[in-house]
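One structure coming up, written as structure tokens, with questions to follow.
All protein chains but one are shown at their positions in the complex.
Each chain gets a letter, A and B, in the order it is written, and its residues are counted from 1.
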Amino acid sequence: MGEDRVETLNRTQNPREWLATVLVWGAATLVTAIFSWLLGDILWHGLSHISWAFLTAPPENAGRRGGIGPILVSTALILGVCLAVSLPIGIGTAILLAEFTSAQSLFGRVTRRSLDVLAGVPSIVVGLFGNAFFCKALGLGFSILSGGLTLACMVLPILIRSTEEGFRAVPVSYRLSAASLGLSRTTTLLHLLLPAAVPSLLVGLVLGIGRAIAETAALIFTSGYVDRMPESLLDSGRALSIHIFDLSMNVSGGDANAYASSLVLVVLLLAINGTASWLANYGLHRKIVTI
Amino acid sequence: MYRSAEVFWHQIFGSIVAFLLVSFLGAPGSAKAQTATDQLSGKLVITGASTLAPLIAEIGKGFESLYTKVRVDVQTGGSSRGIADARQGLADIGMVSRAMKDEEQDLHAFPVARDGVGIILHKDNPVQTLSDEQIIAIYTGKITNWKDVGGKDAAITVVNKAEGRSTLEVFLHYFKLKNTAVKAQVVIGDNEQGVKTVVGNRNAIGYVSIGTAEYDESQGVPIKLLPTGGVNASTETVRNGTFPISRPLHIVTRTPPVGLAKAFIDYAQSKAVHDTIKQQYFVPLAE
Partner (left out) sequence: MTPSSSNTSFRWPSDRLLLWLLHGAASIAGAIVILIAAFLILEALPVLRHISPLRFFTDSSWHPAEGLYKLTPMLWGTLLAMAGSVLIATPLGIFSAVFCHYYAPQALARPYRRLIELLAGIPSVVYGFWGLVVLVPLIGEIHPPGPSLLAGILILTIMILPTIALMADASLANVPQHYLRGAAALGLPRGAAIRGVVLPAAKSGLFTGVILETGRAIGETMAILMVCGNVVQTPSSIFDPIRTLTANIALEMAYALGDHRAALFVSGLVLMTMIIALTIAAEWISRGRR
């Protein structure tokens, strides 16, 4: 990517060309400036508070002092539940939509439409649903389990869309050769198609994790506020983004730790995004499948 | 970049493992030290007022260190949520950050601390005092410029609280206002958002928990508390009962508390938590 620029383009100097160049550079500079300001602000205020102790210690004095150890663990557990549920359902749906359903069939069409809508449902509405369904109707209460399941609902459309693209990108000849060899479709799927679709599955996965880890609104009503080290999935656990929200909005003198927690979250995202683009690039060079 | 990300993940993973180890191995060790008080066990669910939530969570931690088999779960919400959850049995204990109403006499209420509601302005605002009538006029939109109350020529930004907040109810009750009559320019959620809004706007007027404001003032945040009814707004005047807008902070139960809930309520009302209460900038009840 990025190598597709065409240097052969004629760079005639007329006023409209000059204007276009100024506009494009101006927009890029503006975007960079705004975001450097934002990131610089977080870095400037947060960096001095980050230490090994901050990452591991429990919060003290309502989060003004101490660290974010239990909160990182809760966040990881919520993510774990989310992925454990959304991965099998997501991959299964993607396989069905890409391999076994024609684009015109009613089942495929209905499922795809409903996923399109789900992708757009505001997170706060998903949160309301999670509270009413997982916490109340299923009786899970404020818990890591409820939070993870709610996030799974949000992540599914991203995961399915990306995985489906991966399956569609596998050349039809793979399937035809497998069929002519008399392989069952299950075998074809597990040994041929799935490995080929793994890179785009991973990209979808990482995008989903990014969305889930940044979520605040849906978690307030489902995974709750307790900042203790969780002992089971039925315990309530505070996610990192909720911790930032509470420190900056409800706890006087919480700003320093709010900045530091934001920085941790940004670094986590940086790591996840880095993994995503690395996997995407790696996947491009690895189209040959070994059984 | 991947390399640093990898290192970071190793650290996170390491910390998680370390924590699991500590929580599994550390627990029996500390339990041994306190065999005498180990008979209480179980989980206590407490929900309600966001003002009280940080305080009760801290008291809960103190309680957990006393009784190692007990877990105290605090969920934030509002006073009305605390009342409703306690009534329906969804929570063992509810938190209510105001005086109990007549229709709530079916619940058993236990005061744990006091708090005042103070008017705050930006530090650069030359106005030093406002009478109750002036505040009512500002909040109902009859006075819209600071020059009418002795300040500079600038439009007043009125900061109000969102519906359902106890701070709002206490404020409206003292000034005998209806929320429909209030003409606000900004509506906020929690206390700290109010402070940040006033800090960001030299011409704003707001009201927040006095403890919050006093702490921020002491940290050099550019706000000031106005006296109300001629009494300085401070935790001290709330303590001695002279400050007019104050509220008791309650925890409530549906039935007379027994066992674990009773032990917690006794602990929350004991002198042992006074330091915790002061740390969270509330006023302990007089002995």
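One rule holds in what follows: a contact is a pair of C-beta atoms (placed from the backbone, for glycine too) under 8 Å apart; a residue touches a chain by one contact, two chains touch by 3 or more.
Bear in mind the structure is a predicted one, so any value in this text is a computation, not a measurement.
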{"item": "Hidden-chain contact residue, picked from the options A:Leu97, A:Val226 or A:Ala260", "value": "A:Leu97"}
{"item": "Option from A:Leu156, A:Leu192 or A:Leu279 whose C-beta touches the chain left out", "value": "A:Leu156"}
{"item": "For chain B, the residues touching the chain missing from this view", "value": "50, 76-81, 84, 154-155, 157, 162-165, 178-180, 184-189, 193, 196-197, 199-204"}
{"item": "For chain A, residues in touch with the removed chain", "value": "1-6, 8-12, 14, 16-17, 19-21, 23-28, 30-32, 34-35, 37-39, 41-42, 88-93, 95-103, 107, 110-111, 113-126, 128-129, 132-133, 137, 153, 156, 160, 167-168, 170, 172, 175-176, 179, 184-186, 189, 210-211, 213-217, 220-221, 241, 244-245, 248-249, 258, 262, 265-266, 269-270, 272-273, 276-277"}
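Convention: only the chains that are shown with their structure count from here on.
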{"item": "Centroid spacing, where centroids are CA-atom means, of chain A and chain B in whole angstrom", "value": "34"}
{"item": "Complex contact set, residues of chain B against chain A", "value": "1-2, 4-5, 8-9, 11-12, 15-16, 18-20, 23, 50, 53-55, 57-58, 61, 64, 71, 73-76, 189-193, 195-196, 211-212, 215-216, 219, 279-281"}
{"item": "Chain B-facing residues of chain A, complex", "value": "52, 55-56, 61-63, 69-70, 72-73, 76, 142, 224-229, 231, 235-236, 246, 248-254, 267-268, 270-271, 274-275, 278"}
